[in-house]
Each structure stands twice: as C-alpha cells, then as structure tokens.
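After the structure tokens below, expect a handful of questions from me.
All protein chains but one are shown at their positions in the complex.
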Amino acid sequence: MKLNEIADLVGGAVDGDEGLEISGASGLEFAGSTDITFVSEPKFFPGLAKSGAGAVFVKEKIDSDKAQIIHPNPGLAFATILNHFNPTEKPSAGVHPSAALGNNVSLGADVTVSAHVSVGRDTVIGDRTVLFPGVVVGDRCQIGSDTTLYPNTVLYKDTVIGNHVILHAGSVIGSDGFSYTQDDKGQHVKLQQIGKVVIEDHVEIGANTCIDRAAFGETIIKEGVKIDNLVQIAHNCEIGKHSVIVSQTGIAGSCRIGKHVVIAGQTGIADHINIGDEVTLMAQSGVFRDIPESGTYGWAPAMKLIDLMRFMPNLLRLPQLATQVKEMERRLDKIDKS
Amino acid sequence: MKLNEIADLVGGAVDGDEGLEISGASGLEFAGSTDITFVSEPKFFPGLAKSGAGAVFVKEKIDSDKAQIIHPNPGLAFATILNHFNPTEKPSAGVHPSAALGNNVSLGADVTVSAHVSVGRDTVIGDRTVLFPGVVVGDRCQIGSDTTLYPNTVLYKDTVIGNHVILHAGSVIGSDGFSYTQDDKGQHVKLQQIGKVVIEDHVEIGANTCIDRAAFGETIIKEGVKIDNLVQIAHNCEIGKHSVIVSQTGIAGSCRIGKHVVIAGQTGIADHINIGDEVTLMAQSGVFRDIPESGTYGWAPAMKLIDLMRFMPNLLRLPQLATQVKEMERRLDKIDKS
Partner (left out) sequence: MKLNEIADLVGGAVDGDEGLEISGASGLEFAGSTDITFVSEPKFFPGLAKSGAGAVFVKEKIDSDKAQIIHPNPGLAFATILNHFNPTEKPSAGVHPSAALGNNVSLGADVTVSAHVSVGRDTVIGDRTVLFPGVVVGDRCQIGSDTTLYPNTVLYKDTVIGNHVILHAGSVIGSDGFSYTQDDKGQHVKLQQIGKVVIEDHVEIGANTCIDRAAFGETIIKEGVKIDNLVQIAHNCEIGKHSVIVSQTGIAGSCRIGKHVVIAGQTGIADHINIGDEVTLMAQSGVFRDIPESGTYGWAPAMKLIDLMRFMPNLLRLPQLATQVKEMERRLDKIDKS
C-alpha cells in the first residue's frame, strides 16, 4: 500500500512521501524500512529515532526524517493497519469427519468444526464461527457468529457465547461453582450449580482461564471485556462492559465489577465485592471491601493510590523509624535521669 | 412435590401449608413462588422478606409469611432438595466409536467413554463412571465407580482415583513433580518422578487444577477433599480428609495438610510445611512455617487471626505513627534545647 492509501484508510493526513510503499506494521524495535510504526507519547521519540521504520503514525507532526501520518489516535490507526496487513488466519469451513456432533446441532453458514471436536445435543453455532481441534461444547450451548474457540477449549452445558468472541486454548467456561454445605460430620455436600455462563459480544478470554457457571442465574461477562490467561472468575460474578482483567487474577463468587475497570495481574477479590465503574486495581492487589469510587487502588488490603503513595515510603523506611524511636527512648531516659 | 413430602425427605417439620406444591430449590434472590429456599442466619432475614420464594428451610420457626420447614441444618436440607430436583445429567453409557482404548482395559458396568477419549493399557474403570469427550487416561490407571472426568481432563500413568470423584475440565493429575539437581555447569538434570497420585473417594477437583505425581511414593488427596480451579499441588503432598482448597492456591512439595483444613484463595504454602487439623488460612496467605495448632491464620507471613487483628490496624496507620514520631522528636529537641 502507498502511504496515502493508508492515510485514507484510517482517516489521517500524510506528512512526507505520499507514494512511499508500506508492506507491514510493526513495533518501534522491529520495524523495517517498508513498515509503519507509531508513537503515542514523546517518551518514545528517542526509540523512533533509532527505529528502522519507514513511516510513523503520530498525533501531531514531529521533528523526524520519517514519513508521518498525523492521526488523533495513532495507536488505533496503527492497530487498524496492523490488522489490515495481518488478518486472522481462518481454517477452511466445513465439518471434519472426525468431529462428533450430538442430536439436533444447528450449524450456521461457513462454520468450521475441526478434527476431534465434540458438540453436544441441541447446541446452536452461528455463521463463520470456528471451533479449532479438540474443542468440547456441551449440550444446549448457544454460540454466536464470527466467534473463535481455540484448541481444547471446553464449554459446559447451557453456556451462551456471543458474536466476535475469542476463547483461547484450554479455557474452561461453565464448570461448577465451588459450593458446599456441611453435614453433621463436617463432610462437604455439593450444591448442584444450576445456573450458567453468559459471555457477550466482543469478549476475549485467555488461555486456561476458568469461568464458573452460576449457582442460580448467570455468571455474566459483558460486552467488550478482555480477560487474560489463567484468570479465575467464580460463580455469579458480573464483569461490566469493556473491563480488562490481567493474568492470574482471581475473583471470588458473586462479585459485581463495573464498566471500564482495569484489574492488573495476580489481584484477588473476595466474594460479594462490588467494584465501581472506572476503577483501576494495581498488580497483586487484595480487595476485601467494596470500592464504589472510580480511581486507582493498590496493595492488599487495597487502598487509594494517594494513600498508597504516602503509605509505601513509610513502610519501606520502617527499620529507620524503629532506630529513630530507639534513639528517642535513649534521649528520654537521659532526660528522666537528669 | 408437596411441602410435606419434602419435609419427609429431609426429616424436617412443616410450619404452614403442607400441600404447597414445590417444583424447585433456589437462592433467595432467584427463587419464585414454587421454589423453596433457605436461611441459615438471621442476617439473611431481610433478604428472605424480599425473596419471591414460596417456602423456606429454617433452623427455628421465624416470623415470616412464607411456608417453613424447620430443620436442624437448613443448608443441608436445602442441598438435599436442590440436588433432588436437579440430578446430575449423565450422558448415556457406552463406548463411542472414536474412543481409543489400549490393551487390557477393563470397563465396569454402564461406563461412558465419550468421543475422542484415550485410555491407556491395563487401566481399570469402575461402574457407571463417565469420561467426557477429550479425556486422556494414561497406562495402568485405576478409576473407581460413579466418578466423573469432565472434558479434556488428563490422568498420567499409574494414577489412582476413587469412587464418586469429580474431576473438572482441564485438570491434570499426575504430571511430573518439579525436581532437578545441578551438574557442574549449573545445568538442571531432571530426576524421574517415579511415584504417583492417589485421589480418594468423594473428592472434587476444579478446572485446570494440577496435582503432581510423587517423586517416590504417593501424592495423596484424602477422602472428601474439595479443591477449586487453578490450584497447584506439588509432589508428595498429603491433603487430609474433608479439607477445602480455594482457587489459585499453591502448595509446594511434601506438605502435610491436616483434616478439615480450609485454605482460602491465592494462598501459598512453602515446601515441607505441616498444617494441623482444623486450621483455616485466609485468602492470599503465605505460609513459611508449620502451623500445628487449629485456628484461623492470615497474611504473609501468616500469623494468628488475633495477632493479625492487632497488627493490621497498626500497619495501616503507619504514616500517622511516623508523623507522631516526628512530632515527638521535635518536642525532644525543644526539651534538650531548654
């Protein structure tokens, strides 16, 4: 593509050689002379100077010898071109002879059912959806259109998956919530988990992530949520629209997470916690109380960033504080003696 | 079922309309007029008042317009009825033609071997056990009766599984323990892990949980243990009867966990640690020393709850303590000057 064609595609303005041939999009460190890259912040300008990229998306014209496309959201423009040059590879449509389909399975147009896939009875799968090898879909599931289930993904019975959803390999959707009551001997008696999981459109779920079915009702992952690998979401949680959950985070039962929430890696959230819209939780947080107010929180137990920035330096100089107190006690003893 | 039939089934006493028709059991928020629910503690009474439930299990007669069944353990009575109305759905018995069975596999009566299941040689599977699609069972495994292996569960060779066990999707039982020695160049030389995993009766294990085979001897999960999703149990651990391990907990090698222990989510336990009977570990605990005495412990490094309740407020007001010390130092300077 010529640079002006790229600018037209993303709605930006060229500054430099409009006819420059661009054949790919890549990161600063990886880009070559026929690649376009992007810088979103001035701190990346030195990296750009060193980059082999032939062109760059920028927010405003910058001082650089590279051809530029000015765009109000250079990251988004870059993503558009990156994805344009690298469309998702789809296996060809059709049902592999080794696939095992239950009774009354309904397949939309151009569905791919790969080798060694099992689909339970009364399950409905929308157009152009791809089931990679080894996927197991339970009875009475509903899967939308343009959705991708990577290898060995498992959907338990009654799971509902929207359109344009991506489930990465080994993810398990709809396993039983962890719920027992005790008998007189302290033995655990399982409560059947009769609810289900609903995953709305444009959700992406990472490899080996687990989302448990509801005890009653639904565990819901709302539109546009992105979940990383090895995350645990327990029964009856609701994850609000366009929230992001990073790897190895665990969310216990019946939590309500708001919209546009960001939960960094290895965070834990206790059961029945409510997190408001636009809350950001830093990595390794532990949340044991509701956080209704938007803002950034961290540590365990989680506190506001402003409090954490006061708390943490005091914490780290605790040995000095103890020494200081000891010295003061010595002085007090001296005063008392005199 | 009529309300008095339900009372008979669980051994409780009706207070209200004995002939009330009940068609299901559900949680307070989810129950409708033909559902029975339960309240175990007075704090749930307001929720009951708002609930649409037609009847309720209670410990003692309460002031409510709903029909009641009085039962000494309302949670257990509820579980009994919930499970009565919602028996586990079993796929029909038989061996799917796509299943791959090794030599000398012994299948009990009414076993289900689903599509794309592999079973290794000399493996024995008990009556009515269900292997869902994609399960892989290694050589010389023993699996009891009435056990369920959900899709894509993996048992390595020599694994022993009891009766009435539930293994959720993607769980891996019997993978090699993490064990190396170093050669002269600091390269890691693997030690063959020649032990195995034994899982006793009535154990339930969560999705994508990993339990490593013993280096020598056995990793043992004793009767009635319940383990959540994404838990790691390393080689040579012993988990005592009726203990509970919540999601994303990791237990390092050769730990001995007692009976009726509760380990909340994201807890870590170092290797060779002994935890006594009836210990409860709070979420995100880190255990680096033995805990022989029953009771509740939390934080990392884990301390007794009573100590934690003294420690935590002091920790959180550390900035104030530092300010207080600074102020005292100012006063001391003033005294010394005068």
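Per-chain numbering from 1; labels A and B assigned in written order.
Methods note: a contact is a pair of C-beta atoms (placed from the backbone, for glycine too) under 8 Å apart; a residue touches a chain by one contact, two chains touch by 3 or more.
All figures in this text were calculated on a predicted structure; none of them were measured in a lab.
The missing chain, though absent from the display, is touched by one residue of B:Ala215, B:Val246, B:Ile263 or B:Val279; that residue is B:Ala215.
Residue A:Gly224 is the one among A:Gly138, A:Gly224 or A:Gly258 that touches the chain missing from this view.
Within the set A:Gly12, A:Gly54, A:Gly206 or A:Gly253, the residue that contacts the chain not displayed is A:Gly206. The hidden chain makes contact, of the residues B:Lys61, B:Lys90 or B:Lys190, with B:Lys190.
Mapped onto chain A, the interface with the missing chain covers residues 26-27, 29-30, 73, 75-76, 78-80, 82-83, 86, 88-89, 96, 98, 114-116, 132-134, 150-152, 166, 168-170, 202, 204, 206-208, 224, 226, 228-230, 242, 244, 246-248, 260, 265-266, 283-284, 312, 315-316, 318-319, 321-322, 325, 328-329, 332, 335-336. Interface with the hidden chain, as seen from chain B, comprises residues 98, 100, 116, 118, 134, 136, 139, 152, 154, 156-157, 170, 172, 175-176, 178, 180-184, 186-192, 194, 208, 210, 212, 215-217, 230, 232, 234, 248, 250, 252, 266, 268, 270, 286, 288, 300-301, 303, 310-311, 314-315, 317-318, 321, 324-325, 328, 331-332, 335.
Definition applied: only the chains that are shown with their structure count from here on.
Measuring from the averaged C-alpha position of chain A to that of chain B gives a distance of 26 Å.
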